[in-house]
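Here's the structure we're looking at; comments come further down.
With one protein chain withheld, the remaining protein chains of the complex are depicted in position.
Showing chain A:
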């Protein structure tokens, strides 16, 4: 019995930091409507800075002073980030905001290693809380008791701050209607900056307080951010009480999950989240969102099928690509195959995201499922490659059918988070179910049959499939189904009013996109000869998002260009520098801020501008149109 009590208290102690970080994320989201992916990064910097300060400053005041000082310093960094980066993207679609803050996270991961080195750092223990308390033969660290008390204290302080101060009233008002707050004479800019500073302070404090409990390392950001996403989604985005209750719930699920189901401890939390989202899509303490904001921005130029000239040009480009094996070596061909596979992956996400308006943050799940499908069929059933290629993607299809059914019940940020959570479930299964999936070691030795074994043959296969998939999806965009899907994207209400079953259309699109991603994953498994949990990981999902974004969300063909440019750049970068995350993160932020319409979108804009300026007609007539853009 005593053991369970201690386990319960450990869970409560872990909840403290989680609550601090989650409440910060929630407060920031409430006012700025930005889901700050970089929140985990601020948590991590908080821990590193606190580590350095506690090493330098001695004594009891030194330790506690260092903790507070670290949080303040990181809050200052947060202010700079808000002023330089976020202020430029407050009116961008939420997907762009998530990506920009993810780019920041990538940069921080490399910077932290540059400054503090790659090794785990073990921090000092808190003065006055070094010992443990005996509880019926079980030890409870006294620092844990301190954290257990701290959680409710912080909750109380935040409550007073929001209920009893003018700043708090303004923040709550802005959470509901920020334009109206401005129309009453409040400077939104500084309100946003101060809210961001408070949120980052809480995250950094959460990180700093962890150093007596846990080693500081450079991967702690992703681990906490996924947990924090779960907490705010269960508790309800924007609710501090919700963040507290959910932080306790998640920590206890973790503490007891490990005892009861050691194999699926991670999944347990995600299952609870999925259930909560389906029963109460806005979380336990959240409020139903008004209308979710449109994800793909405003499509001003209606899409049209390619003209015959453009068709010829695309065919010519494909033909040129097909000649690669005539002059390139094996390495270039492998790279070419990988790029072709990622074109398939990006095109499938583009279909879901741009055509369907459903920005998935876990699309890699279906890519990876396709890959594992191959692994199961080839290794366990011993089927030939051609059969595997036909059947393997069905695992992606199945996953998309199950998860998609739940995911399309939601929209906007919640859709993004739920897809992320589902992808993490799949990842956890692949990672933990060692008997079947090989866990971290993956499944090795998947080689193509002899007809596709040579690099040039495999390249042609990948290129051919990529071309077929792209053509098929494009044809679908301009089919009645595509029209219906775009109608649901532009307005669910209006499309339902003319008799379109929006949920079913979106679900179908989800399954199509998932299956297509599975085809990409299947080819990828054969290209690499192996399958790993990373093939379904977050970073691969984000890669796909960046490819679509880079090409241009609002274009039909952007995904192809985006995939080619991004993958080529990525492969080149990794070969050139150890700081690839730093460069990549900066690059992502640059696209979001400077080229929000992507490469193809930018080319289209340039072409349009040329067309407009070419006829020497009356400039007065053209002017109102120009200013309308």
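By definition in this document, a residue touches a chain if its C-beta (ideal position, glycine included) is under 8 Å from a C-beta of that chain, and two chains touch if they have at least 3 such contacts; residues count from 1.
As a convention for this text, contacts and distances are computed from a predicted model.
K.L.:
The complex lacks one chain in this depiction; which UniProt name from "RagB/SusD family nutrient uptake outer membrane protein", "succinate dehydrogenase", "ABC transporter ATP-binding protein" or "Sulfoxide reductase catalytic subunit YedY" does that chain carry?
P.N.:
Options "RagB/SusD family nutrient uptake outer membrane protein", "succinate dehydrogenase", "ABC transporter ATP-binding protein" or "Sulfoxide reductase catalytic subunit YedY" narrow down to "ABC transporter ATP-binding protein" for the missing chain.
K.L.:
Among A:161, A:186 or A:215, which one touches the chain that has been omitted from the display?
P.N.:
A:186
K.L.:
In terms of residues, what is the contact footprint of the unshown chain on chain A?
P.N.:
166, 169-170, 172-173, 175-177, 179-188, 298, 300, 624-625, 627-629
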